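Heads up, one of the protein chains got dropped from this complex, but the rest are sitting where they should.
Naming follows writing order (A and B), and every chain is counted from residue 1.
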Amino acid sequence: MASIKDKLSRNLEESITAQTEKEVRSRELSDEELFSFAEYDEKEGEKTGYSNYSYWGSTFRMFLKNKGAVLMLIIMLAILIFTVIQPYLPGQMDPNLVNTDAERFIPLRNVPPGADFWFGTNSIGQDLWARIWTGTRTSLFIGFSVALVEAVIGITVGVLWGYLRRLDFLFTEIYNVLDNIPHTIILILIAYIMTPSVKTLIFAMSLTGWIGMARFIRNQILIIRDRDYNLASRCLGTPTYRLVMKNLLPYLVSVIMLRMALSIPAAIGSEVFITYIGLGLPATTPGLGRLIEEGRVVMMNASQRYQLIYPTLILSIVTISFYIIGNAFSDAADPKNHR
Amino acid sequence: MVKYLAKRISRSLITLFIIICVVFVLMRLMPIEGYFKNFDKMTDSQIQAGLKEQGLLDPMPVQLVHFFQGLFRGDLGVSHSYRENVPVTQVLRDKLPISIKLGSFSILVSLLLGIPLGTMMARFKGRFFDKAGTLFIVFIQAVPAAVYYLFIQMYGTTILGIPLLFEAGNAKSWILPILSMSLGNIAYYGMWLRRYMVDELNKDYVRLARAKGASGNTIMFRHVFRNAFVPLVQYLPSSFLNTVIGSIYVESLYSIPGMGGLLVTVIKNSDNNMVQAIVLLYATVGVIGLLLGDIMMTVLDPRISLGAKEGGR
Partner (left out) sequence: MAQEIILSVKDLNVKFRLRDQELHAIRNVSLDVCKGESLAIVGESGSGKSVFTKTFMGLLDANGFISSGRILYNGQDLAQLKKEKDWQKIRGGEIAMIMQDPMTSLNPLKSIGAQIAEAIRLHQEIQGAKEVQARVIEYLKDVGIPEPERRCRQFAHEFSGGMRQRVVIAIALACNPKILICDEPTTALDVTIQAQIIDLLKELKEKYHLTIVFITHDLGVVANIADRVAVMYAGDFVEIGMAEEIFYDPKHPYTWALLSSLPQLGQRGEELFTIKGTPPSLFKKITGDAFAPRNPRALRIDYLQEPPYFEVSPTHKAKTWLLDPRAPKVDPPEAIRNLKNLEEVYR
């Protein structure tokens, strides 16, 4: 025992001398003043522990930090705007017009990209540039519509599912059945039964996507309803809708954004696939799927390969940018990353 | 555990029953051309006789009962336009083996490449390998498979000199289809394995294992990999079966005489019975895949055997 005390006291001495040797900065005050009581302000004690934090501010800041995503956002916005205004620009051709030689009246088939036809013409002489932008417009329209329908149905069903405890069993069973069927099969079946058009494609694609969204929303509502801090809040009389507005909504916005951002590329991909198996849009309303299918037919011929490469290039830029923006946004919206 | 399994299996059976009914009813909404080979050249009375002979004029419930009776005997009707009057089951029997073979190879390749990819990405999180892997995964997931398949075929055949069309006897011609079918799964396994491993790495038991003095590799493989792989195992049967289904496009592209290519052909030919049979087959396969996944989970994860899990996934 004695030796511990010796050692400890030696250490104490050392540290005390070390500390007191330090220069006392505020020599202006006399000892008496220094050792008088300071004024005590209770608020002063509270002040020290806070740091400024705003959810949307941090989300926005995190997103802007991701340079790649910001670049993608700019590219995507440019494409979106361009697809809308393209038909009104001067010198644009009709996407379905078969261009013919003015003198000999034969169709200008497979004209390579050049001054007249920026992206060349296809195998029957239509302007690929005009067709690609029309197709992008169609595909994006399908993509956005599917994402929107999925979100609306998914959220509605999900909220009902989460709120109405009595319906939980029924909804869960319906979910289990629907989710057990491969989505590709549903898509093929519906497309097979109905006549191909933009509307039927949107219908067939939305038929499966909302399930996942609804399930997700339901789980979030259950979690939020039963979490301890919300339980506490409800005990204090906070109505559930307020909890949902305060806690669920900000979080949901980010998730819905992600889901929508991901279902747009998925919808575009489905359109390509459905067109390939012969159930796609008619040639007069070209989607990107139709253009890629047309390009595929001639792809083994090196000189006509551009007919596949241009549409896929545009399609890939669109889908990749949506994918990256969606992921970057959902990362940025996750409070765990706000450091 | 037995109770849970019984419940889970009966749920799959109910699901299957509902799917069969729905598909059957939907198929009756189809134009009747799909039940005849030369519909255009037939007279009205011939058509009526044909419909009657196939039992298509009976009330829907009766048709459904007949269909189920046939199903239990292993009879799914006959093909109309694809191979006239050949039983559907016969056609499928010829086509199935090649699809299963391709699917198995592709899953093998996916696992062999996807697991190391995910593990290494988690191990070197935030470093070069992780970033390169992420780039690959983003690309594969964002670009529709239907698009990059074409480029694999186009450049694979022109640059590598691999035959454009599939021949079962030519090993080289298997490369491109298997590669195409594997890429998506490689990205999928890699992504989820990385995510699960990163999740696991942040858990307290890993901290305890570190405090125990276990080395980074021991922790990575004995604790983290094992635990992260369990949730992935649940999806393996589904992804295997979906790979066989996903081959619809690939098989058709390379003219592989399998199931997937068949579906595209019969859709283009409007052969109703064939479409119905293949759709049902795929649906069954999907249901079984999820069932097997859940059963594997029960075996691997000691916590689930209590039957506390709800909702299938």
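Descriptive notes on the structure:
Convention: a residue touches a chain if its C-beta (ideal position, glycine included) is under 8 Å from a C-beta of that chain, and two chains touch if they have at least 3 such contacts.
On a predicted model such as this, the values are computed, not experimentally measured, just so you know.
Partners of the chain left out, restricted to shown chains and counted across the full complex, are A, B. Checked against the hidden chain, the listed residues B:10, B:69, B:170 or B:215 yield one contact partner: B:215. Within the whole complex, the absent chain has one touching residue among B:11, B:95, B:194 or B:223, and that is B:223.
In the full complex, chain B touches the omitted chain through residues 203-205, 207-216, 222-223, 226-227, 230, 300-303.
The missing chain lies against chain A, touching residues 1, 3-9, 11-13, 15-16, 18-20, 22, 24-26, 29, 31-38, 40, 42, 44-51, 338-339.
To be clear about the criterion, only the chains that are shown with their structure count from here on.
Within the complex formed with chain A, the residues of chain B that make contact are 11-12, 14-15, 18-19, 23, 26-27, 29-30, 138-139, 141-147, 150-151, 153-154, 157-158, 164, 242, 245-246, 248-249, 252, 263-264, 267-268, 275, 279, 282-283, 285-287, 290, 310-313.
By the touch rule above, chain A contacts chain B in their complex via residues 172-173, 175-177, 179-182, 184-185, 188-189, 192-193, 215, 265, 268-270, 272-273, 276-279, 289, 292, 295-296, 299-300, 302, 305, 308, 312, 315-316, 319-320, 322-324, 327.
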